[in-house]
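Below you'll find the structure, written out as structure tokens, and then a few comments.
One chain of protein is taken out of this complex; the other chains stay put.
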Amino acid sequence: MSIGLEDYIFVSVLLFAIGLFGVLLRKNTLVVFMCLELILSASILALVAFSRYHATPANPLMEGNTFVLFIIAIAACEVAVGLAIIVALWRRNLTVDLDQINELKH
Amino acid sequence: MKEFLFYFFATLTLAPAFFTAISRKPVNAAMNMLLAFVGVAGLLGLLETYFLAILQVMVYAGAIVVLFLFIIMLIDAQKSPAPEFIRFVASLAALVIMAFFGFQLVLGPFAAPYPELPAEAPASLARVFGESLFTRYLLPFQLTGFMLLIAMVGVIVISRKPEAEAKGGEQ
Partner (left out) sequence: MDLGTVLSIILLAPLVSAGLIWLFARQRAVLAMALSLAAAGIILCFSLYILLGGWNGEPYEVTAEWLRLGGLSLSIGFLLNNLSALMLFVVSFVGFWIHLFSVGYMNDDSARGRFFGGLSIFMFSMLGIVLADNLFMLFIFWELVGFSSYMLIGHYLNDEAAQASKKAFITNRVGDFGFLVGIIMVYWTFGTVSLTELDHILEHDKSAVTAIMGLLLFCGVVGKSAQMPLHVWLPDAMAGPTPISALIHAATMVAAGVYFLGRTFLLFTPDALVIISWVGVVTAACAAIWAFGQRDIKKILAYSTLSQLGYMVAGFGMGSLYGLHAHGDSHSALLYGVGASMFHLTTHAFFKALLFLGSGSVIHACHHEQDIFKMGGLYKKMPLTTIAFAAGVLAIAGIPFLSAFFSKDAILYVAMKENYGAFIILSITAILTATYMGRLFFIAFLGKPNSESAEHAHESPWTIVVPLLVLAVFSLLGGYLWMYPKPLQPIIEGWVPHAHGADHTTMIVISLVASVGGLAFAFFFYGRGSATDRLEKIAPPVYGIAKSKFFFDEAYGYYIRKVQDRFAELMAFFDTLLISGILVRGAAGVAGLFGIIARRLHTGSVASYVWWFFAGLILFGAFAGGFLDGLLR
């Protein structure tokens, strides 16, 4: 049995679900953020797999891959800003526990 | 051989990912995330997109994980208490439901038939990337660079100490 597109999608879906599971389960903002990164990776994997399997010699560019490049760049920005926010939060509240950070309500 | 590599990398992705989600120490979570990223990079390599695989390792496994570790050290993150049982069960249920729906969407009866793997991949992906980035995708590429700059400035602004506090510290 050879490895098909569906196998990669299978892995991608599972990775996404695990990421979501982590986001829902954990209270530590840092870990929640890590799980978000996993979700992002899942989408990267799906994009690359789809574009690889739809590539033709006439169209070798595989547009999905270009998107992935941009996703990685944006993810770097996102992590930088997100972590800065976490640091600012910690400096303010001395905690990174999501359940204790509910200032949006007030 | 290829199948073996696929299963190996898939396991290397999913198992550490799961441990990331459940490990109580942030450092452990970060190390597991590193492994998961390496696994994803391996899968990308299997898809013959070596350039992206290298990027994945460099950016995610390199830069991002290091950043995480750095922040963990900075804010001195401690071991979290074990999550409540009910929350664990609910999250696990969410995992199952999500996975179920994902499969239904992409692998279920409604999904389109999947194509076979084309025999040959483009010869030099990095070169194709380079050409497309500097011709067709020039504007998004520039904007991405600009966005990185904005992120950098934003991070500096956010993580700076509030001015009143900084002054108070000096006195």
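Here the chain labels run A and B in written order, and each chain numbers its own residues starting at 1.
In this section, contacts are C-beta pairs under 8 Å (C-beta built on N, C-alpha and C of every residue); 3 or more make two chains touch, one makes a residue touch a chain.
It should be emphasised that the depicted structure is a prediction, and the values quoted were computed from it without experimental measurement.
Contact with the chain that does not appear here is found for just one residue of B:27, B:94, B:128 or B:158, B:94. Although one chain is not displayed, chain B still touches it through residues 94, 97-98, 101-102, 104-105, 108, 110. Against the chain not displayed here, chain A makes contact via residues 20, 23-24, 27, 32, 98-99, 101-106.
Definition applied: only the chains that are shown with their structure count from here on.
Averaging Cα coordinates per chain places chain A and chain B 5 Å apart. Taken together, the chain A residues at the contact with chain B in this complex read 1-11, 13-22, 24-28, 30-31, 33-35, 37-38, 41, 44-45, 48-49, 52-57, 60-62, 65-66, 68-70, 72-81, 83-88, 90-91, 96. Residue ranges of chain B in contact with chain A, taken from their complex: 2-3, 6, 10, 13-14, 17-18, 20-23, 26, 29-30, 33, 36-37, 40, 43-44, 46-49, 52, 55-56, 59-60, 63-64, 67-68, 71-72, 74-75, 77, 80, 83, 87-88, 90-92, 94-96, 98-99, 102-103, 106-107, 114-118, 120-123, 125, 128-129, 132-133, 137, 140, 144, 147-148, 150-152, 154-155, 158-159, 161.
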